[in-house]
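Here the complex is missing a single protein chain, while all its other protein chains stay put.
Chain lettering (A and B) follows the sequence in which the chains are written, and residue indices restart at 1 in each chain.
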Amino acid sequence: MSTAYAVPTDLPPSTVKNAASLLRIVALSLISGAAIASRLFAVINFESIIHEFDPWFNYRATRVLAAKGFYEFWNWFDPTAWYPLGRVVGGTVYPGLMATSGVIYNILHAINLPVDIRNICVLLAPGFSALTAWSTYMFTKEMKDPSAGLLAAAFIGIAPGYISRSVAGSYDNEAIAIFLLMFTFYCWIKALKQGSALFGTIAAVFYFYMVAAWGGYVFITNMIPLHALVLVLMGRFSDRLYVAYSSWYAIGTLASMQVPFVGFQPVSTSEHMGALGVFGLLQIVAFGQLVRSHVSSQQFQKLLQVSVVVIGLLGAFAFAFLTYNGKIAPWTGRFYSLWDTGYAKKYIPIIASVSEHQPTAWPSFFMDLQFLIFAFPAGVILCFRELRDEHLFVIIYAVMASYFAGVMVRLMLTLTPVVCVASAIALSNLLDTYIDPTEPTPVEDDTKSESEASTVGTNGSNAPAAQAPSGKKIKKAAAAVNVSGSALSDFVAATKATESGSKVKKGIFGLDVRAVVVFNTIGLLAFFVLHCTWTTAMAYSSPSVVLASSGPDGSQHIIDDFREAYYWLRQNTAEDAVVMSWWDYGYQIAGMADRPTLVDNNTWNNTHIATVGKAMSSSEENAYPILRKHDVEYILVIFGGLIGYSGDDINKFLWMVRIAQGVWPDEIQESNYFTNTGEYRVDDRASKTMKESLMYKMSYYRFADLFGGGQGTDRVRQQSLPKVGPTLDYLDEAFTSENWIVRIYQVKKEDPLGRDLKSANAFSEGKKRKRGKPTSRRRALVQ
Amino acid sequence: MLAALLSTLVLALSAQAATLKLQSPKLVVTDSMGTQLRSDSFSLSKQVAEAVELGAKDILKMTFQVLDQETGNGVQPHQTFLRFYDEKTNEEGIQPVRVTPGGKAKFELNLSKPPLSLPPTPNGDPLKVSLIIGTSQYDPISVELFDLVLPKSQPAPENPLESTFHVLPEIHHTFRADNKMPPQPISFAFIGIVLAPWAILLSLWSQVVPKPSRLFSPSILPFVASLGAFEGLLFWYWVDLKLGQVLLYGFMLSLPTFFAGKTALASIGSQRLGRK
Partner (left out) sequence: MFPLKKLIILAVGLFGLTSAKSSTGNSVLVVVEAAQKDDFSIFFDGMRDQGYELTFRGPKEEAPLLIEYDEPKFAHVIVLASDTKNFAKDITPQSLISLTHLKTNLILGLSTKQTPLTSLASEFGLIPPPPGTPLISYFPKREEPSTLIPITPKVQDSAVLQSRNNHPIWFSGSPHALGNNPLLVPILRAPVESFASEVDGGSPDAIVDSADKGGEGFWAGSQLGVVTGFQTLDGARVTWVGGVDVFSDEYIQKQSSKRRGVQSGNRQFAHDVVAWTFQESLVLRIDKVEHHRVNTTEPRDQYTIKDQLEFNAYISKFNPKNRKWEPFSALKDLQLEFTMLDPHIRTSLPAVSGTPGKYSANFRAPDRHGVFKFVVDYKRKGWTALHSSTTVAVVPPRHDGYPRFLSAAWPYYAGAISTSVGFFLFSAFWLAGEVRESWKRPGKASKIE
């Protein structure tokens, strides 16, 4: 019996076991600590502030919940949003996130820890990321073993793909949803493995929590039935599956219908029909099993054929009939846009206008997952080797999530967990093989596993690297792959194996090969950590409310225009002054300036958004009646031309035009905003419609003055502007922030003398009106 | 200003008042091709009985001569106006008529090129046409000549604010129809249908006569009771409770249920396996 390196043999197994579990606990807590700590860059670099757009609404809603209680929140009608339509918030929101914060807030206050609700909101996402790491550990443990689990936990803890949605201050639904997703999946796997109604129920409870927290619950709603369906089709139907699925579906569906926003969707929309169908199928199959145990197999075959055909036909007809009658809602546009990436741009420009709904660019896979994206396929393939029920789950999950992540940037988030799990499985397999001290007994040759070895070889750059220096031992390397069933997962197993492993035939000889591979892997992991830290610090920790720029000497300069402007609004305008802006800034205005807005990031009313788009893209005279009708007192635009902030309204302007065109195709035409040569320009060559549009005027009003008569340059679009800037007759400039990012205009009241504001303005500037004369009052009827 | 007024005053006083008359006043209506449709004379003393009607392209021609009543010489008055007036809409238009120094006046109203002063006639009401002649040294004349019916035109242009100065039409909101309740007997009938399976179940059970013999065994009873308590809690929630209370009580119930369920299922398992 030989080992590659000295292994203590005199340890009692219980000591090894205890030490291993202690190490696991320590490792898990370190992983949690790392997960939380790496998400705090945002707080340290900037401050404890809510990030971006949607979180501002969640934060505002949470404050209402914490201050007024759950029932008031449930019935909350927000008259300041979507003015004057208002928003029934209680019925149009996933309350899980706010409820979670509210519960934490109340608990902390109950034990006399008066923590500010804002800090709870800011730190909720990092806190839940630790839980995500833990649940990923549990999930992966079910797939392979605890060591793979630890790897997976470490990966998910710091993978940028997940950090991007869960840094401190990113108080969004996804912050808790990924934990719920993984934990629900874990419970489902557990329930399936054990046939346990209890775990099925727990899965259902967490599914309910997920439904209450994130619209992405539909992913679970379809993943679990798909898994069950595949199992049934593979002939793997079992009582365990029946119990697990039935308990999950029955309780989970009933519970999910308690969320007001979801309501009857689980029984009335196409997205949920799969789960219902599989539920029905399982009943039929279970009944079939029962029948089979009572009748002869020949009879059963016939019965089966007939019943399958009949039931299939009946089900399809029922579905078609109900859809036709409108009882079941057909697929929504969002659903179609998952299959046809061009669909949204054509039919639902509002969805297409959101950057996170764009198809994913290839570099972002590497950016978000680094080497995991290469280890991921290996892990999936390793799942095929054993192909237990739960491995099927990972395979299906991997296929589905990969597709969706390619379609939409934001769905990268759902891909990240399975990538972490699969890569952990692959990596853990690799390490198991190479750390295993067991020396194989030399054999002649074993070509059988050559192909498998090369499979492993593609895992990453490590395997070829491992093979190259050990060229003379290529045979041994070829034999490197151990059947994972006998792969030794920890020292307990290792010790056992060494005791009884004298007959091991496959394995790795010597310490050098092991060292090369292990060190390579560790290097890979170390670079992964570096990459994650760098990405998190540089790319994902900006609150986007506060911007940072660095000077030529590396000094950091904070650009705080947004808050400057919002606080100006808060302190200088009437409390009921309606502020119009493009919908991106609705939540921030409501949250920071506390003023009514026309539209916000909850894009539920296309017409209202199109109205704002129309006002922005029309000329002043045409926009003014719209503004007055909606009681707009201030208009807020984002302008990045001075400082080079590219996410400004002029760059979003075409979307406003497109959305407005969708509703008023006669009045707004996108082509009018391009030059004759089809370019989108803001300089001298800009089209007349473009130059007269409210958005253009508001953006560049007085911009030329900044350059003292010289030619002004827009630093975002790199174009020189006309020396004479636009003039405004119906608006007054009210506020412009330090770097001109936010500009606020006040809408003038009607002229008290009943003139139109253009001529009133001309008069007050001293322009003489043309002498009038009595005009004809008679006009012929238009024939 | 005052001096100017005084001088005109003196001028006016020095003037001798005299009267004017019209000679051969005539009105002719032709269509656009020049075909004469109507020819009539009018006078200062009497209004023309029949209203003059003009089509969309017709032409009204009026000719007369202004003479001094006494000398018979032609006079060119300072003011020779035709006034078109709609009594209903209070719209007024005044059109000066060109008079030669010899007193000959000729006026042409061509509806394909109407003069600026012509008032709108949205309702097709007749316009009252009167002749106003005023000049120094003569008595002024203002006489209604005839009614003029013009084709309908668009109403006078109105300021958008104008409507807010009048009573606006009332607006009533149309409510969506209330949900209709089916008659209660139908509800009862459906309750019967819903409850019907019980009859079948109970009749079948009466054949089988299941005996919950172990119901009161300490391992089973707590679980059955806690399940019953859950059902009761949910019923209570439906009738009265608030969500917070339900979650609280439900949580409190769930722990004993969990353990009772473990014991109960374990005992059943062991019993069945044991018998097997």
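Following the convention adopted for this analysis, a residue touches a chain if its C-beta (ideal position, glycine included) is under 8 Å from a C-beta of that chain, and two chains touch if they have at least 3 such contacts.
None of these values were measured; they are calculated from a predicted model.
> Which of these touches the unseen chain: B:K26, B:K57 or B:R98?
The missing chain is touched by B:R98.
> Given that one chain is not shown, which residue among A:L85, A:L108 or A:L229 touches it?
That would be A:L85, which touches the missing chain.
> Could you tell me which of B:L111, B:I132, B:V149 or B:L253 touches the chain that is not displayed?
With B:L111, B:I132, B:V149 or B:L253 as choices, the missing chain is touched by B:I132.
> For chain B, which residues touch the unseen chain?
1-2, 5, 8-9, 11-13, 17, 76-81, 83, 90, 92-99, 115-117, 132, 134-136, 139-140, 142, 156-159, 161-162, 164-165, 167-173, 175-176, 179, 181-182, 184, 187-188, 190-191, 193-195, 197-198, 201, 210-215, 217, 220, 223-224, 227-228, 231, 234-235, 264, 268, 271-272, 275-276
> Touching the absent chain: which residues on chain A qualify?
71, 74-75, 77, 79, 83-86, 88, 90-91, 239, 242-243, 260, 286, 289-290, 293, 576, 629-630, 750-755, 760, 763-764, 766, 768-769, 771-774
The definition used in the following text is that only the chains that are shown with their structure count from here on.
> For chain A versus chain B, what separation do you get between their C-alpha means, in angstrom?
49
> For the complex, which residues does chain B have touching chain A?
Checking each residue of chain B against chain A gives 56, 91, 93, 114, 116-121, 151-154, 156-157, 159, 161, 242-244, 258, 261.
> Can you list the residues on chain A that touch chain B in the complex?
Residues 70-71, 198, 754, 774-782.
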